[in-house]
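Before I ask anything, here is the structure I am working with.
Missing here is one protein chain; the remaining ones are kept as they sit in the complex.
Chain IDs A, B and C follow the sequence of writing; residue 1 opens each chain.
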Amino acid sequence: MSHNRFGHLFTVTTFGESHGPAIGCVIDGCPPGIEITAEEIKAELERRATGKSRHTSQRREKDDVQIVSGMFEGQTTGTAIAMVIENTDARSRDYNEIKSQFRPGHADYTYFKKYGVRDYRGGGRSSARETTMRVAAGAIARKWLNQEFGISIQGWLAQLGPHRVDAVREWSTVDENPFFCPDPSMVPVLENYMDALRKSGDSVGARVNVVARNVPAGLGAPVYGKLDADLAAAMMSINAAKGVEVGAGFDSVAQMGTEHRDEMTSDGFLSNHAGGVLGGISSGQDIVVSTAFKPTSSLRLPCRGLDVDGNEVEIVTKGRHDPCVGIRATPIVEAMMALVLMDHVLRHRAQMGCEAFV
Amino acid sequence: MSHNRFGHLFTVTTFGESHGPAIGCVIDGCPPGIEITAEEIKAELERRATGKSRHTSQRREKDDVQIVSGMFEGQTTGTAIAMVIENTDARSRDYNEIKSQFRPGHADYTYFKKYGVRDYRGGGRSSARETTMRVAAGAIARKWLNQEFGISIQGWLAQLGPHRVDAVREWSTVDENPFFCPDPSMVPVLENYMDALRKSGDSVGARVNVVARNVPAGLGAPVYGKLDADLAAAMMSINAAKGVEVGAGFDSVAQMGTEHRDEMTSDGFLSNHAGGVLGGISSGQDIVVSTAFKPTSSLRLPCRGLDVDGNEVEIVTKGRHDPCVGIRATPIVEAMMALVLMDHVLRHRAQMGCEAFV
Amino acid sequence: MSHNRFGHLFTVTTFGESHGPAIGCVIDGCPPGIEITAEEIKAELERRATGKSRHTSQRREKDDVQIVSGMFEGQTTGTAIAMVIENTDARSRDYNEIKSQFRPGHADYTYFKKYGVRDYRGGGRSSARETTMRVAAGAIARKWLNQEFGISIQGWLAQLGPHRVDAVREWSTVDENPFFCPDPSMVPVLENYMDALRKSGDSVGARVNVVARNVPAGLGAPVYGKLDADLAAAMMSINAAKGVEVGAGFDSVAQMGTEHRDEMTSDGFLSNHAGGVLGGISSGQDIVVSTAFKPTSSLRLPCRGLDVDGNEVEIVTKGRHDPCVGIRATPIVEAMMALVLMDHVLRHRAQMGCEAFV
Partner (left out) sequence: MSHNRFGHLFTVTTFGESHGPAIGCVIDGCPPGIEITAEEIKAELERRATGKSRHTSQRREKDDVQIVSGMFEGQTTGTAIAMVIENTDARSRDYNEIKSQFRPGHADYTYFKKYGVRDYRGGGRSSARETTMRVAAGAIARKWLNQEFGISIQGWLAQLGPHRVDAVREWSTVDENPFFCPDPSMVPVLENYMDALRKSGDSVGARVNVVARNVPAGLGAPVYGKLDADLAAAMMSINAAKGVEVGAGFDSVAQMGTEHRDEMTSDGFLSNHAGGVLGGISSGQDIVVSTAFKPTSSLRLPCRGLDVDGNEVEIVTKGRHDPCVGIRATPIVEAMMALVLMDHVLRHRAQMGCEAFV
């Protein structure tokens, strides 16, 4: 219910503005005895970092994470884990011109309407810089889920503007190109498209998929603690997200029941239209979620907007922005999947106890 | 976090199984002084009731709601409101044959895997009968939202299997046909389609949209208390939901930034691709949400499945089922919108106080 | 946070007014597989019932509890358990005279100041009738705690007005007298005292102690999830409670550190001034809590008060009241201990998993 907190038992509270001194998070409820280093966390952070290719924002943050509490002699202690990352490459002067303007499609207007005050520098709290801490917290969850259950989580770019990535051709490719694209033949297409887009000054949306494998059956609960309901909230809470699907998603609308229902034999399920969740509870199949990201609204191409006094103004946004925010969304989507699963494992253990997962 | 509770400040806890003695809910945190009668609530319930047309399940429940607490002399008192509805038309014998089988596409399997025990009669707790209480609680929220802010909430069928309802032609039509279809010319098409479907024994999915009008700007909060994140969870928590979109939703993927960002003039926004939410906070525009519902999995057409001992069996489901669960989802989607908005109004007042909404 | 909900993972939401049609509760998060009958729950309820001796209120409720949901074939299913008890002996006419008056020492005034409306019949929601459902929910928790860990919970009257019960002489005595007094030699003293008190029309306070035995070490958590902090809230939430102590409690103030700290040998602790909790976490020793209850404020002896218009009035309370509410508090205090421990066992399992309690 805290506005800046995610999760129920494995909870992550994040703080920090895009151009403030630092960003950070507090993880509460983490099991003790997890061995993890700042370097391992940093490795995850680098996957979402900006400035690594010409296709993302050119802001370059070192993302040196400091573990302030909750670790002792290399392992978690069960107490609150705090992590802090200093902001080192904020360039606030870019925002002077829009300090009294509302960028269309952006949180400027709604923050101001709600709070009557806003930190306009780099979007303040509404900046995607916040997602850094999701990835940091997610790194701990991922490690634990993998160690305890062998759960692996993998995201990929499924569509970039008009370009669909129809199939996952090579998983190994995902981390070898700046788009998290699983089809190497598509990479040059996307590079050309993005180069042209960047020159045009415009932006575009993207679709990012994520799968979690080896998730035990039984995670989730009726009727408001459903695993898929929490996944939907998790993904929709990411900056720029506009839609979430589980399994067949919106394709279910035109499916027949005989087609959609996943039949079972003693070898297991024959299909996975459900996306690994039935009645809000994991079935043991792969959990598959797809998220739609809108195009970046901060553009150097002028548009009509208002200033804080209600005057019509032409708005041009400077600063360093991603022409497609979805490109860097893959590690974030993976992190949110990890946080949801981690939370639900703890919730499941609470109710079901030692017999759980045996 | 409670598995059976929805909301943070205006909380709704539901209980009851499909074939138990009764279903009910407790609303906690409701403002005092709201005047509402059991009859008003029942009027909402009748919109989602089964057995009203040949296109839905033939189970006929009276849905006589009893207000057990929290009301005094016709108005809410600020204390816990409990409502109970007796189940009067449960026919449990239909389920004897599947008591030891897992219906594919159904929660049978996952409930059993999680809890080791399940009430198989009518799906037990996983039955859509639970949504009755969402509508009952939503009725109080809707009345209050309308009285205080003039907020109106309207849902409609946007697609039924292959049949898209491209436009809302006449709002008044929505409540005049069994499909909540806003285009009267489509109604005969849908009737014919459903008649054929019913005869075939198969089922089909649906898409249901909902709009909330006159929602004040400022509802929602960064970064995990986002209005759209809560809406996504709310809709995904409904039985059979597989996808949720806000505003342009998945169409955002292929949109350009110059197209998607909703420009503003002193007359207001020029478009509403955002669906009324920016940065997780309402903008004052219409809030528009779309939800995908999968086809019913309980079919009389046989399929391959397992029994509780792991043996392969042919499964045939008796009982009275909706050939398209999405048909009755419209009032449920409206109710969830009302519950989310109500909760967020209270959350907003908490933080912002008397200046809120002035 | 819900006003009418207790607990975090084993949550109990209660509803109902003293003179409404029924009272009830919903338990959410209960483990499946607990075998319990309505009769077992009723046996606990009878321990707190009024009308059993001349020393308590003469209202006679049958307290026939109906289990509405969450049970199937004699055991809990893991879904929401709802229980309802009809009110059958409410006598609302007694309250007509005070419907526009505020009884001093009572919630009348504060409910009215908060909500602007109140159900004056029998105190409405502020009535101790609500505690019936705490005992009902506590019965499930007690049974499970005992089965799983051998935890036993026992309360007793430690002081009634001026009469201290210095020692627990015979545990078996506690349930054999109307005072829950563990010293049979004190019973006649208390009977005489209460007879005189009742004739005088006045009321008196009481102190009730409770001990939980065989509680495993490790329950509770730093720093706001402390077991003793939750116990303090639990006891203080009971009607008429004014003080809570753990272990040595207020006697700690005048103790020296060398006296208070409980030394350990390989045979265990040498004393238990801590009351079984160190740093907010159970130590494996007996958990000992003491609660102070104020005297009943509803008296037939007149006093000065105000009516709802602010006029000074002489107030005389009719109705059937306990001359010492503390007498019936023992089963309630036991129930709250059970609910807190149950919740903390689940919370502990969530974080610590299968290794917990081994």
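Note that a contact is a pair of C-beta atoms (placed from the backbone, for glycine too) under 8 Å apart; a residue touches a chain by one contact, two chains touch by 3 or more.
Everything numeric here is computed off the predicted structure, so don't read it as measured data.
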Which of C:E40, C:D94, C:E148 or C:D202 contacts the chain that the document leaves out
C:D202
Touch as defined at the start, partner being the missing chain; which of C:F72, C:F102 or C:Y120 qualifies?
C:F102
Absent-chain contact - pick from A:R5, A:K143 or A:R198:
A:R5
Residues on chain A that touch the omitted chain in the whole complex?
1-5, 8-9, 11, 13-17, 20-24, 26, 28-29, 32-33, 66, 68-70, 72, 75, 77-82, 84, 114-119, 124-125
Missing-chain contacts on chain B, rising order, are 1, 9, 29-32, 78-79, 222, 346-347, 349-354, 356
Residues on chain C facing the left-out chain by the touch rule are 1-6, 8-9, 14, 102-107, 109-111, 113-116, 125-126, 130, 159, 161-162, 202-207, 217-218, 220-226, 228-237, 239, 241-250, 252-266, 270, 273-275, 277-284, 292-297, 299, 301, 303-306, 310-312, 326, 347-348, 352, 355
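The rule is short, and it goes like this: only the chains that are shown with their structure count from here on.
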Farthest CA centroid from chain B: chain C
Here the gap between chain A and chain C, centre to centre from mean Cα coordinates and rounded to Å, is 45
Whole-angstrom distance, CA centroid of chain B to CA centroid of chain C, is 38
By the touch definition above, chain B meets two or more other chains at residues 1-5, 8-9, 14, 114-116, 125
